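The structure follows.
For this depiction, one protein chain was excluded, whereas all remaining protein chains were kept in their positions.
After this line comes chain A, so read on.
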Amino acid sequence: MRLSPTGALRHSGNLFAMALDVVRTMPRRPFQAREFIQQAWFVASVTILPTALVSIPFGAVIALQIGSLTRQLGAQSFSGAASVLAVLREASPIVTALLIAGAGGTAICADLGARKIREEIDAMQVLGIDPIHRLVVPRVLASMVVAVLLNGLVSVVGVAGGYFFNVVLQNGTPGAYLASFTTLAQLSDLWAAEIKALVFGAIAAIVASYKGLNAKGGPKGVGDAVNQSVVITFMLLFVTNFVMTAVYFQVVPQRG
């Protein structure tokens, strides 16, 4: 691969152009309902189990960290509050994003990449069908919906994991844990997390689709595309996460 100074700019431009195309194509009828449901089911089926399995230890780690910290400070009654806040605000969108990108995005990228190098995408375009409308839009929507639902799952499992570790293993007080639930966290945190998940799902699917549709150079090209799509998605997700968090703190008044 040759490196050129304008290469990176061109690629980001193309990626952004495709994102705009996806937004513009979204309202176009007929909506590909079948493809959407299949993709939503597919993304859900490859992400649910790993997500649940990742979020239990994630919740536990947060509970352990916070548990020892609050004990040293003598603020055990706040351990529930802090752990809910951490899980809800940051852990769950990030865990969701990593899994959507790592499990869902790679599958989308590999699928579209394989179709691209078998000339299926070209054939589709020649048959007068826009692959953005037929393939990408349903995948982006599916990934967004599943991300939102997964975020809920991660929040529940993460908080339950935190509760289990705090109460059962660190001898915390169940009552205090539950009572302090809403001292720091508030409902808008959940909404913000869901919006983050929605955006992350869209980014992961768009980057995966872009890389898949631009795969070239045979089977190795598909492998490279998948690799790059994961790296690019992760970078974009963490930057977006930072920006959205910063905006959130400015817009929504905080408790405590």
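Keep this in mind: a contact is a pair of C-beta atoms (placed from the backbone, for glycine too) under 8 Å apart; a residue touches a chain by one contact, two chains touch by 3 or more; residues count from 1.
We adopt the following convention: contacts and distances are computed from a predicted model.
K.L.:
Identify the UniProt protein name of the omitted chain, choosing among "Thiamine pyrimidine synthase", "Acyl-CoA dehydrogenase", "ABC transporter ATP-binding protein" or "Aspartyl/glutamyl-tRNA(Asn/Gln) amidotransferase subunit C".
P.N.:
Matching "Thiamine pyrimidine synthase", "Acyl-CoA dehydrogenase", "ABC transporter ATP-binding protein" or "Aspartyl/glutamyl-tRNA(Asn/Gln) amidotransferase subunit C" to the record, the invisible chain is "ABC transporter ATP-binding protein".
K.L.:
Among A:14, A:65, A:125 or A:254, single out the residue that touches the unshown chain.
P.N.:
Checking the options A:14, A:65, A:125 or A:254, the one contacting the hidden chain is A:125.
K.L.:
Which chain A residues would touch the chain omitted from the figure, given the whole complex?
P.N.:
2, 114-115, 118-120, 122-130
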